[in-house]
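A single protein chain has been removed from this complex, and every other one stays in its place.
Up next, chain A:
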Amino acid sequence: MAAKPKLCYFRGRGRMESIRWLLAAAGVEFEEEFIETREQYEKLQKDGRLLFGQVPLVEMDGMVLTQTKAILSYLAAKYDLYGKDLKERVRVDMYADGTLDLMMMIALAAFKTPGEKEENLALVVKKAKTCYFPAFEKILKDHGEDFLVGNKFSWADVQLLEAILMVEELDASVLSDFPLLKVVCEQPHKAQEAMNRDKDFSKICLQAFKTRISSIPTIKKFLQPGSQRKLPPDSHYVKTVRKVLQL
């Protein structure tokens, strides 16, 4: 029986959270070792397990993997969440990369000065509303399918949900600005018109996507309290990381 993947990182989201999400979505149980002291970190570096002296680190299938994107791509391919061919895979990559960029901005903002942090997070919400989420809404609307790529659940769907939830933590109204949804919410008398125009309206907006993906059993489980999902970065997390990495 194969050993469970072992994750090594700080006790927080950072660059490891998307990996936790993907493993959870694929229904894969995993173990975690949390870095709390500088000594632990130096030991890891001396051990030679960190190719470039950095975490995240994931040990699985006899490999010692670092670099978030390398790990995510491996998991996506292994658990058949990467599309069925090269053309589907490039779409999954495009969408996953875009959402990862957005989430990294949030993760890094935690380490800025209070003023800069506010500014950066406001920019993230703005980018989500004006650039990223509209792009995904259009994709879903154009093909009218339940999932972003190839009418099948993929890594792209997991990351988009993760990104939506993360941005909602910053601004709970972020999905309500979408045109289709706006018509329904603000002008209910026009709702029927909108729904007639877009037959599968209820299936295709981001709000519906969020509900749908959240209901997938593995994801539902991960969203329960007590799962390995981590909390947003707080001052204790920032302090720990700063101490360990000597930032």
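Just so we're on the same page, a residue touches a chain if its C-beta (ideal position, glycine included) is under 8 Å from a C-beta of that chain, and two chains touch if they have at least 3 such contacts; residues count from 1.
The rule we apply is simple: contacts and distances are computed from a predicted model.
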Among "Glutathione S-transferase", "Actin-related protein 2/3 complex subunit 5", "proteasome endopeptidase complex" or "AP-3 complex subunit delta-1", the UniProt name of the subunit that does not appear here: "Glutathione S-transferase"
Listed residues A:A3, A:V90 or A:L123, member touching the removed chain: A:V90
Contacting the left-out chain in the complete assembly, out of A:A3, A:C131 or A:L231: A:C131
Selected from A:E42, A:D61 or A:E169 as touching the chain missing from the view: A:D61
Sole residue of A:Y41, A:Y74, A:W155 or A:F222 that reaches the chain not shown, by the stated touch rule: A:Y74
Touch residues of chain A, complete complex, unshown partner: 51-53, 61, 63, 65-71, 73-74, 77-78, 86-87, 89-90, 93-94, 97-98, 101, 131-132, 135
